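The complex appears here minus one protein chain, its other protein chains still in place.
Chains here go by letter, A, B and C, matching the order in which they are written, and residues are numbered from 1 within each.
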């Protein structure tokens, strides 16, 4: 399984790492038992994402997708941000190995949860819908071949 | 499967090849369907094998065992000749591959049939007993590994 | 001994020096495990996938349709058992031709002992499995048909495309053992319309212990070697990167040289047949009526001699050939291939397979005939039944 150059770039030097202390919205998804946990904090201004930071415990793809999704979302309207799909994330990274596609779901999910958190805190209607934060949201892929330690 | 040097010597330059025209006894064993046929002709003098010749259609071991058994039998009494065992033949050749042990039976059988043929023709009792000439007389060996063409 | 002539290329081939050169870096430098994530592993994975793409390109397949194995035998075992038992299937009808290599026959027999019904379909005396005969043998419950592309003993090429179509018409999968044909005859999986095919590296100047299995995308197969899930879960075991690179390189050389090599070998074969039949009485070419045959294999029956004895005498003259006589097995059973095409048992014991290859010259072939003539004479003179045999042969002819 080989990562694209873009994935390795974002993994090696992830953008927007950290926590916004006085965040307007917080999204936390994943589960340490699954090995992937992501926390996104956002600052919102005029329904646009003004600032965004993430923390991720996870594999190379999890970190890279977290990094790219924050890049993508920064400056977007909330509606645009929650519309980002896992395939767009993967595309932006020059592709992901099939077995890693679920990581891009983690990133988009984190973003959605943060946006809805912001909206709900403001007493508004959530727009992203319910995210089961511990659900890995993917079909175990048939075509991966790195199952075991040798 | 590798033949001993002695087998290869006898195979390459077999002793006592041919047919004694006015033979006293003739032994023909084997079967072309099995791939092994041996004919032994003997001259007998005073119940001793005075001369002996063979013809053999068969594999390297069949030819080598034919050759060595005629060497061994020459000069022996009839009783001694029919007492030659397949193991003695194999030993005399420095061993035979397990899958080839049946060939030494062919050679001793041929000799036995020739001796009995001589005795019966003289109105005497056969001493070797009945040989089923088409019976390969061996247990297909479990330990051979050259079954098939590659 | 002055001259040496290796004429058993169908048994195995030397590894081409260019293949060795391609392999070498993978021993001491590029030695990563292709399943490891770090640079050395990724490098190995890239080399492996590159080899896969090259094999796929040669046979007209997609890279993910190529599974690397340890050789023709493993590929055959995997295909026969894996296709028949895919998805947990435990019953059904399987057809294999009667002159398959034992690497196909034995797994078929295994299936026969484990719930499946197995038919051994006979080729005709021309050494060809005729599509009409397959059509007649197919049943509604036939799940798998396996007929080899080229026979390893008699060199006949089978009408695989028509056979596969016949199998498919009745809903059965079709596998072909192409160990003897890959690189030696045109082989395109799409054109042939097959579901699976077996290949062996050491028959094409690649390393021993290498091979591949073509498995058409979407065709279900139970993996045979199970474990770490390598080869997309279809064949476990740490991949032999060096060997697979060698296999791919060997195949590319075969493909590049075939346009000149195939006609060269066919001409050598025709020359051999003409000389040998001309100089050895009663000798016959097996499967003489075959419409299609491989360029590199000729199989003769030489009545009145036994194969191993002939082979050993030729060996003493520095000549390497093989014989279908299986006297060496202790079973006294002659070649099942020759018997399947109607060769009488007593003649099958005197068969001679000559197979040529990259380094064979006309001088080699001439040297064989030259040495063979007196050997046959000598062995016949030692055969107590030779006169009877000749009488029968002449009688049969008259």
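Everything below uses one rule, namely that contacts are C-beta pairs under 8 Å (C-beta built on N, C-alpha and C of every residue); 3 or more make two chains touch, one makes a residue touch a chain.
This structure is a prediction, so every number in the text was calculated from the model and none was measured.
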Hidden partner chain, touching residue among C:172, C:311 or C:348: C:311
Touching residues (missing chain, whole complex) on subunit C: 6, 8, 11-17, 19-20, 24, 27-29, 31-33, 35-41, 70-74, 76-77, 88, 101-104, 106-107, 110, 113, 200, 202, 207-210, 225-229, 236-243, 308, 311-312, 314-315, 318-322, 328-329
On subunit A, residues whose C-beta touches the chain left out of the figure: 1, 8, 11-12, 14, 17, 19, 28, 32-39, 55-60, 62-63, 98-100, 102, 136, 138, 140-141, 144, 146-150
Contact set of subunit B toward the excluded chain (per top definition): 1-2, 142-148, 150
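Quick note on the criterion: only the chains that are shown with their structure count from here on.
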Which two chains share the largest set of C-beta contact pairs: B-C
Farthest-lying chain, centroid of Cα atoms versus that of subunit A: B
Whole-Å gap between the CA centroids of subunit A and subunit B: 85
In subunit C, residues with contacts to at least two other chains: none
Contacts with two or more other chains, residues of subunit A listed in rising order: none
